[in-house]
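On to subunit A.
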Amino acid sequence: MRATGVTARAHPLWLAYILHRLSGLGLALFLPLHFWVLALAMTDPARLDGFLRLTEASAIKLAEFGLVFLLAVHMFGGLRLMALEWLPWTASQKTLAASAAAVSFLIATLFLLKAV
Partner candidate 1 sequence: MTQETLKVTIDRGPDTAHVQTVFDVPAYTNQTVLDVVSWVQQNADPTLSYRYACRVGMCGSCAMMVNGVPRWTCRTHISKVLRGNAVTIAPLRNLPVIKDLAVDMDPFFDKWVAAEGVHHGALTRDDPIAPVDTSTAARAVADAGIECINCSVCYAACDTVTANDDYLGPAALQRAWTLLNDAKDDGRAAILDAVSDKGGCHNCHSIGSCTTYCPNDLDPMSAIAGLKRETAKSLFQRWR
Partner candidate 2 sequence: MRISDIERHDTDILILGTGGAGLFAALHAQQTAPEGTRITIAVKGLIGKCGCTRMVQGGYNVALGGGDTVERHFMDTIQGGKWLPNQDMAWRLCEQAVVRIRELENEVGCFFDRNPDGSLHQKAFAGQTADRTVHKGDLTGIEIINRLMEKVLASGVEKMQEHRAVGLIPTKDRSALAGVLMIDMRTGHFRLVRAKTVLMATGGGPTMYKYHTPSGDKTMDGLAMALRAGLPLRDMEMVQFHPTGLLAGDHTRMTGTVLEEGLRGAGGRLINHAGQRFMFDYDAKGERATRDVVSRGIYAEMRKTNDPAQEGVFISMAHLGPENVRQKFKGMVKRCADSGFDLAGGLVEVVPTAHYFMGGVVVDVDTRTAMEGLYVAGEDAGGAHGSNRLGGNGVANSTVYGGIAGDTMGRDVVHMTLRDPDENVLAAEFERATFPLTRKPDLILPLRKQLQEVMWDEVGVMRTEAGMKRGLGGIAQVSGALMDVGVNASNLAFNLTWHDWLNLRSLCDVSEVITKAGIARENSRGAHYREDFPDPGAMEDSDFTVATQDGETVTITREPVQFTIVKPGESILPADAPNTLVAVQ
């Protein structure tokens, strides 16, 4: 077996798959951090406040936006997947994949707008 340049991936469903996987991975990596920050409430409320103040900084804001984006992408991607597997739809799957990304983007943008 040998890896050759595979271009057999340039289609919407593959993009949906990789987006879902990367967002899931991103969330899984972020989550421990998130939990740790929240646990500060118990051990060191002052530091928690310090962190929360940091969210004012625009770089951090961007990161926050990214995380919400990940969550939205992943959730809609997951719902898309379950619809695709369990509801016997066939043809419209590609549109579904595309709209999932679109909707999640919308929500994330909404969040960003509200935040500023």
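As a selection rule, all candidates are chains of the complex that A comes from, given by their letters.
For the reader, a short list of remarks on this structure follows.
Keep this in mind: a residue touches a chain if its C-beta (ideal position, glycine included) is under 8 Å from a C-beta of that chain, and two chains touch if they have at least 3 such contacts; residues count from 1.
Keep in mind that what you see is a predicted model, and the values were worked out from it rather than measured.
Every option in 1 or 2 belongs to this complex, yet subunit A touches just one of them, candidate 1. The residues of subunit A lying in touch with candidate 1 in their complex are 1-2, 4-9, 11, 13-14, 17, 20-21, 81, 84-86, 88, 90, 93.
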